[in-house]
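Of the protein chains in this complex, all but one are displayed in their positions.
So, subunit A:
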Amino acid sequence: MSKRVTLSRRHLLAGLAGTAALPVLAPRAIAQTNARLVVIGGGFGGATAAKFLKHFLPNTSVTLIEPNETFVACPFSNLVIGGQREISQQAFTYDGLRALGIDVVHQTAGDVDVDAHTVSLLEGGGSVAYDKLIMSPGVDIRWGALEGYDEAAAEVMPHAWKAGAQTSLLRQQLEAMEDGGLVVMSAPLAPFRCPPGPYERASLIAHYLKTQKPASKLLILDAKDSFSKKPLFLEAWAKLYPDHLEWRGAADFGRVVSVDAPTMTLSTDFEDIAASVANVIPPQKAGEIAERAGVADETGWCPINPLDFSSTLQPDIHVIGDATIAAPMPKSAFSANLQAKFCAMQIARQVAGLDLEPTVLANTCYSYISPDQAISITGVYSNADGQLASIDGAGGLSPENADDSVRTAEAAQADTWFRTITQEAFG
């Protein structure tokens, strides 16, 4: 399947270079300047993609399908849980996109008919036709993959892994907890959205306990033994929160095998632990629309060609962001934003009949270890035989045992990054 799609794309590109063959080889007429470009999902990936399609091809019709009128950002939402930010500071509207001439449709994408090239709209009925579709569906929870964890359990033991009401719920539970309580976090196996996210959150919860509820403690039960920025987090925890944070990896029976919401119990193979507040970060998969469109494989995630983030499973659909199989490029807002810009550029180049540019992408993720200190991880990636690969010698972590000035400088950079990337996506 993958080979066929790649081959036809090559033919298509070859066709664009020579004019005579165009009508035959481009039945969808992507060379038309009035190509219909549609984006599903208005997060960091989708909003950025819509803006950059419009930027590169200003006279083209760009439609963004997104059910929510307000987007609530996940990056920096751990600061809401820690008490440093208000959830309202995480909210962004689509007014900026509308002002650019993007048609923002607040409906749920129902099904993608890959043969007819249409997306059905759930609430309003009808459908939207596309020549090129970019899907940025984010993640959905694999309900039931962790025994006992379903939608009802999440109202008691919040995941807070999609920002919004869940974020506020976890914050309220922490505020309501009596001093002396035990907060338990369950962290999943990779892949999941925001690999360092659980550990940034743990740091900020531990800071809250240390400063506001000093007789309390956070226990992280982890399904794995290694995690993003581990040496830096361990260093920070030993230094900042020795009495308020304990991490237990898989080798120490940290993996949670089931939860029971009514009794607030998390069970490992070794013991049952009763929590005062439980934050269960569950196993995840690509947003459900990906499955309905046939762009997710048996892993639940979406394979892509790193040349232009086109789906290897369906023609004329590109997938970006957390839903993709793009490792070693992580599931981060930075990645989604950059993949969106790159994908939009490659589509615009195809529409304009230009050769595609080589894939060179990067990622930077900052994580707070306290309200005024942060650490970072970076990477640079290229396309190696159809897979994204890290460029040797590049990227890596902030230095270990660095001066506080290094950590405070990265906290200031993180703050600027958030304001910049949300402006680029939604402003």
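The criterion applied here is as follows: a residue touches a chain if its C-beta (ideal position, glycine included) is under 8 Å from a C-beta of that chain, and two chains touch if they have at least 3 such contacts; residues count from 1.
Operating definition for what follows: contacts and distances are computed from a predicted model.
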{"item": "Protein name, per the UniProt record, of whichever chain is missing from view (\"Cyclic nucleotide-binding domain-containing protein\", \"Cytochrome c domain-containing protein\", \"Carbohydrate ABC transporter membrane protein 1, CUT1 family\" or \"Acyl carrier protein\")", "value": "\"Cytochrome c domain-containing protein\""}
{"item": "Hidden partner interface residues of subunit A, rising order", "value": "16, 19, 22-23, 26, 29, 31-34, 52, 55-60, 334, 337-338, 341-342, 345-346, 348-349, 351-354, 357-362, 364, 376, 378-380, 391, 393-396, 398-399, 402, 406, 409-417, 419-421, 423-424"}
